[in-house]
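All protein chains but one are shown in place.
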Amino acid sequence: MIKNITIGQYVPGESFVHKLDPRIKIILSLVFIVNLFIIDNFSGYILVILLLAIILATGKLSPKFIYKGLKPVLVLLIITAILNIFTVKRGNLLFELGFLKVYDEGLKQAAFMALRLIFLIAGTSILTLTTSPIELTDGIEKLLKPFEKIGVPAHMIAMMMTIALRFIPTLIDETDKIMKAQMARGADFDSGNIIAKAKSLIPLLVPLFISSFRRADELAMAMEARCYKGGDGRTRMKVLKLNYNDLIAVLFFILLIIATILVNKTNLP
Amino acid sequence: MSIKIENLTHIYMPGTPFEKKALDNVNVEIKDGEFVALIGHTGSGKSTFVQHLNGLLKPSSGRIIINDTCITEGKVKLSEIRKKVGLVFQYPEYQLFEETIEKDISFGPHKLGLSEEEVFSRVRRAMDMVGLNYEKYKDKSPFELSGGQKRRVAIAGVVAMEPEVLILDEPTAGLDPKGRDEILQQIKNLHREYGMTIILVSHSMEDVAKLADRILVMHKGKAILDGEPADVFKESELLESVGLAVPQVTYLIKELRKKGFDLSEDIFTIDQAVEALQKILK
Partner (left out) sequence: MADNMISCENVVFRYESMEGQTEKVAVAGVDLEVKKGEFLVILGHNGSGKSTIAKHMNALLLPSEGKVYVDGMDTLQEDLIWEIRSKAGMVFQNPDNQLVATIVEEDVAFGPENLGVPSDEIRARVDECLKTVNMFEYRKHAPHLLSGGQKQRVAIAGILAMRPDCIILDEPTAMLDPSGRKEVIKTITELNKKAGITIILITHYMEEAVEADRIVVMDEGKVKMEGTPKEVFSKVAEMKDIGLDVPQVTEIAYELKKQGINISTDILTISEMVNALCQLK
């Protein structure tokens, strides 16, 4: 039943953001991340919030998806914040508890770092929310293609990603089946210490590995029977084409970068 | 050992858009030593049903009582249930993992906490029960064997736990006629010689016609027919309406009766048909 949930966080849609060329989205996501690391004051973040709000609106996405994306990293966020609070020893001392000292610079740094992390997650979430796995692999393949000349196997990477995505639900299903079969023989995957739990995984992992090898073998044969001979000479049914919307998005981002640099230079808090 | 299933209902993913009622108020009683065939299409609920009998799944509502102990209420040790009710899944050879056949078959008995000696004798017995020579096969890797043989090793792995009830989910799936006949013969032996209560899940009427004492037909989570093979096969229209077929012999007898042949409606195997026709034609 788990297989009914789509992989990643892709939410199908027809919005402006959904329809952008995946290559543009990937590049702009990278630009966004670099931009985050250029910013060194809170005012810069106001621009970021504005940008994210605009993207969410044009992408017809509800902020709750961003929240969902943040949940898994909540622990990391808290650890980052705490580390910063207690290790930064600049500025004015606010209070102390034994040998633990909290400075105002520490609080500021903690907030800054936490926000950076939040925006990072938000940005990449938007990428995966609005771009289907197929589009992502197509985009990555096209972007890496020029690097084939220096030995980057763009097509192979894309093919591997596609096959992995295709089989993840199937493997989840199979894992479930094997687990149930072994449980029917008395296997217990829940109890015991770390070592016991690790050992209990053998009756699960060995059959899974064996079947995966067999699966790979059969799939390779089926692909060869359909004349697969690597990336050379392959055409695609769906061709990626850039259009005006992509240009608008790129220009928009260029504006953002310029604005960020200007804001940085002004030494705002 | 008897199993009583009362008002069993199971709903997958309740409250979500994927909600599905897999079992709908099923009431069945399985008596000690019976050979019950469970027939139904993919999606009829038969796999869901059998997974309740050894505690792998819990009902959304309803009760299951094994030998007067209700296993669905209160705290019941699942390991106790699994000692009594063994379940062999479809394509069980895919669960083999040990280096030798003996080690793989002994997995279950070990989990039962038995002594080494007891495990050893159970493995031997189990291999006998499925027709695998102990000395010849014990040290071989399970992966060296043919598909049908691997399947027998997997079945032995469950049989070695010496359950009172053995449930087999489509044990002939993917096998050729010879392999199918061999497995069914083994199952027949387990029933006759070792007295196990057998629940055989299948979608082949022809397979079960000769073996089952009783046939239970499921459709969309409900038990729609429950009785002896002869009685169940008479309902050919009902079976057809849910996408199942009766053995070819049954159709033949029906057509012959229409043409005025004096044949009993209870005929559904080749041997029965030959005997009856012989009498009429000679």
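General remarks:
First chain written, first letter: the chains are A and B, and each begins at residue 1.
Criterion: contacts are C-beta pairs under 8 Å (C-beta built on N, C-alpha and C of every residue); 3 or more make two chains touch, one makes a residue touch a chain.
Everything numeric here is computed off the predicted structure, so don't read it as measured data.
Screening B:G113, B:G195 or B:G243 for touch with the missing chain picks out B:G243.
In the complete assembly, the contact with the undisplayed chain comes from B:G147, out of B:P14, B:G147 or B:G195.
If you put the hidden chain back, the residue from A:N92, A:N193 or A:T235 that touches it is A:T235. Checked against the hidden chain, the listed residues A:S29, A:T162 or A:N264 yield one contact partner: A:T162.
Seen from chain B, the chain kept out of the figure touches residues 41-42, 146-148, 173-179, 203-204, 206, 243-245, 247-249, 251-252, 255-256, 259, 261, 270, 273-274, 277-278, 280-282.
Taking the whole complex into account, chain A touches the unshown chain at residues 3-4, 6, 133-134, 162-163, 165-166, 169-170, 173, 214-215, 218-219, 221-229, 233-239.
Rule of thumb we're sticking to: only the chains that are shown with their structure count from here on.
Between the CA-based centres of chain A and chain B the separation comes to 46 Å, rounded to the whole angstrom.
Residue ranges of chain B in contact with chain A, taken from their complex: 12-13, 18, 51, 54, 56, 79, 82, 86-89, 92, 94-97, 107-108, 111-112, 143, 157-158, 161.
Interface residues of chain A, counted against chain B in their complex, comprise 1, 4, 177-178, 180-188, 202-203, 206-207, 210-211.
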